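A protein chain is absent from this complex, but the other protein chains hold their places.
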Amino acid sequence: MDTSLLREILPVKGQVLEHFGETDWSFFSRQPRAVLFPHSQEEITSVLSLANENNWNCMPAGNGTWLEGCMNTDREVNLIVSMSKMNNILVHEPDNLFVELEAGVTLEQLQVTLRPSKQWLPLDPPGKNSSTMGAIIATSSCGALQTGFGRPRDHVLGATLITGDGKTLKLGGKTVKNVAGFDLLKLLSGSWGRFGVITKLIMRLHPLPEADRTLLFSSNQAHSGTSLAHDIMHTPATLQSISILSPGLREELDSENTGVAVRILESEAAVDQVEALILERTDLLPCKRLNGSESEAFFESLKNTDTDSDVVIRIKCLPSIMKNLIHQIEALQSLVADDSLGGLQFLAHYESGILLVLIDKLKLDDDWLAQSAETLKEFRDTVEQQGGSLTLLFAPEALLKEVTPWGSLDELETLCAGLEKVFDPNQILSRSSAHRSAE
Amino acid sequence: MKNTMQSPEHGSSESPLTLTSLTEALRDQEDRLLPCVHCGFCLPACPTYVRLGDENDSPRGRLHLMKAVVEGRMSPKSKAFQTHIDRCLGCRACEPVCPSGVEYGLLLESAREVASKAGGMSFLSRALMGIMARQPWTNWFMGWARIFRWTRLPKLIARIIPKLQVLHPFRFGLAMLAATSETHLKSFTPKSSKNEKEKNDIIQVQPKGRVALLEGCVQSGLFSRVNRATERLLQVNGYEVVTVTEQGCCGALHAHGGATDSARKLAIANLKAFDSDHFDYIATNSAGCGLALKEYGHLLEHDSKHSKTAYAFSGKVRDISELLTMSNGPKVGGSIPMKVTYDAACHLCHGQGLLTEPKDLLKAIPNLEIIDLPGEEECCGGAGIYGITHGDLGVSIGEDKVNAIKNTGVDLVATANPGCIMQIGAGLILAGSTITAQHPIELLDESYRRAGYYAE
Partner (left out) sequence: MESLPKNLARDLKNIVGSKWVLTDRDRLLAYESDGLTAYRSIPLAVVLPESTSQVSNVFKLLSQNGIKVVPRGAGTGLSGGALAEPTSVIIGTSRMNTILELDADNRRAVVQPGVINARLSEVASPFGLYYAPDPASQSACTIGGNVAENSGGPHCLKYGVTSRYVTGLTIVTYEGQVLQLGGLGRERGSYDLVGVFVGSEGCFGIATEVEVKLLPKPEAVQTLLAIFDRIEDAGRAVTSIMARGLLPAALEIVDGATIRAVEASVFAGGYPADANAALVVEFDGIEEGLGADVQKAVSDCNNSGATEVRSAATSEERQKLWQGRKKAFGAMGRIATDLLVQDATVPRSKLPEVLLKISEIGDRYDLNIANVFHAGDGNLHPNILFDRSDSEELEKVELASTEIMKLCVAAGGTITGEHGVGHDKKSYMPLVYGIEEMKAMKKVKTVFDPHHGMNPGKVLPADI
């Protein structure tokens, strides 16, 4: 592969990174040939055209912190096209509650810019503060706040995509309501860079709430974690998040019992009233109250719970079956290394039906791979029998290959493959895709 | 606007000339058709559309058929026009929900007229209308019906006739007749009947007005007790009641059925009989008749000789519930401890906009427990003799109503239209239920009797 052609397109020093060894930019056992840092859309178009001509496999990226996300297992990559250098906030119109930005802008950078106008983007994806907006959309990453505010796709008003074959598509617009043409914009959320590089985004903003309060409950004999969460969910008020935490997951809660954290983002006038409604529902069970920055900090730390885990499993189910599933997690204990105390944890976003199972340290004895794979597959069956799904979000490459990150796609396979071909006819972005690994 | 995708074609071989004369009645109404903006708000309100799902069985669809006839795109003889106009219940549930205020009921009458002139109507409808148009025939017919009812045979036979499609009209007709029987409320007397029949004097300071009562054919034939009760109630509540002898059928059946010419003749006869200058109000206790009287003005709008009198007449027509709830409502009666529910007759709630008034009559009865009927505003499928002529659909609509009533667990259902009493009552009888259907007036009358308002 002749990178000199690339250097012609990207002439500035540092725009083409080669020979980077085992740094952030290698993922799983693969070493891409080069990481590219374009400065403009034109450069991206040229790079992708060149890649098409030469049949080079590419992968869009942000800051490269989540290249080992499950969708990239088996992905063959020669070139990484990183948006890190395209990180300008282009337009912020507070009156119209939207912001237009380049995809390399980080979430933190955005929130800092918005704060003076008392606005924010209510998203709290897991991971580092250096997550780029493009990647958050591409991976559809979200955390506890999705309960009250929705998923990333609900916040995107418009985007520019440079497709695999180098075409520039401007999708959506600046207004909340827009039904002109088919809604291709939706496809970008969760596209994992397989349709092209997201270069610009127009995001819908929200006013910063006046009051931020978190109530922390500990379960007891009479109130299990899920029954507390259930009762709180059915409070006649909109709550921004209801999370269930396994005992000892956070030090703010006692280490013996399952905890429940409820976040209320409201006007000053309403916050006490909402709290009263919740307490009424929970039979006035004692709770710890965190206000303002304490509340924010608690959730900030919660979002990084999984960053050190060896394995992260994401279960999606209806809230009503979560109780059952939390009991059944016990089955996964056999995957955990013997010396790992409290090595099996969970974090659930009750109303959203998300249950994250975290395995701190895997047991790595002789036949761990076969055994762990067996256990996980069985557990996936258990979950699917109850109508839910199990995704192996993060795991050692070997395990991912044995288990496959997702359950079977069945008849949707053709649709998904068809969509990839629409945007990337030569398949330089999705060679050997995780989708087709199920075939 | 831009080019239409396809220009509409003429689908009929009718010469434009005959078409014109046939559709004249509808064309007259074009101004009433135009405000329909095709928004579809009326679809979910229509009992036939909800059950059949065919746009042609919806108010918007029927209006579209009428428009097509007016525009000469469809022959009024066409099966589509005949079938779907005929299948309309005339319940007018589509009127209150229409944001454009389309006067569907009036348009339907013209459409029926056009349809029946072009195609004719069923033997049964024609026979009934023929009888109703002539007072002596009506009397004769009703007389025999009363005798038959007295034998208690109708109920018995109706219940034993096998549920065969071909026998349905017969079976249902008998049940309808049986449903007109009086219900005795003796079993619903208060336990401690100490101050029963306390003498209540009828103190009459100044009469609230002179009222003439429309007797009605079915009312006077099978429900004369309701008419007498109406008179008593009016008197107790301070009205002077005058009897009008020469009155005849109101013509509702004819107008709604498309026999507009007969309807007009009957209307004119009544205008003469009721010289409206002599009364303050003309009272009715039948929702269908009441609506017809209120629309005499419209019926005769092109009749230069009668139109003014007709409008004046219509302006004085009041349903009994309107009269009794005026100024301080009806007097409170004696206790009737029973459970009832109220079903809103279409021609009262949609046609005349009276929903709370009839219920207020029931509220004047102490200890009467009134249970809300889910879907109280939905048509019971009565619509004249719809239950007989439209087997399947009529039965399905009727059954839904009967089931809703049964689910309330009441002893009795009150509804203020003879047709509805018969339709619902028949349904209940055939379903083997003990619940009976009655006019609210009868209940209030009994309550007044218990309160001792009547010198007995």
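A and B are the chain letters, set down in written order, and residue numbers restart from 1 in every chain.
The definition used in the following text is that a contact is a pair of C-beta atoms (placed from the backbone, for glycine too) under 8 Å apart; a residue touches a chain by one contact, two chains touch by 3 or more.
Since we're looking at a predicted model, the values are computed, not measured.
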Worksheet item: Among the chains present, which touch the one that was left out?
Response: A, B
Response to the item:
By the document's definition of touch, the residue of A:Val176, A:Leu341 or A:Leu364 touching the omitted chain is A:Val176
Practice prompt. From the listed residues A:Asn88, A:Ser267, A:Ser293 or A:Gln333, report the one that touches the chain absent from this view.
Written response: A:Ser267
Discussion item. Touching residues of subunit A against the unshown chain: what are they?
Written reply: 71, 93-98, 118-119, 140, 150, 153-154, 163, 167-171, 173-184, 186-187, 189-191, 206-208, 210, 230, 233-234, 236-238, 266-270, 272-274, 277, 314, 316-321, 351, 353, 384, 387-389, 391, 405-407, 409, 411-412, 415-416, 418-419, 422-423, 434-435
Worksheet entry | Chain not shown, touching residues in subunit B | 1-2, 4-6, 8-9, 11, 34-44, 49, 52-56, 58, 60-61, 64-65, 68, 73-74, 78-81, 84, 97-101
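Simple rule for what comes next: only the chains that are shown with their structure count from here on.
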Worksheet item: Distance from the CA centroid of subunit A to that of subunit B, rounded to the nearest Å?
Response: 63
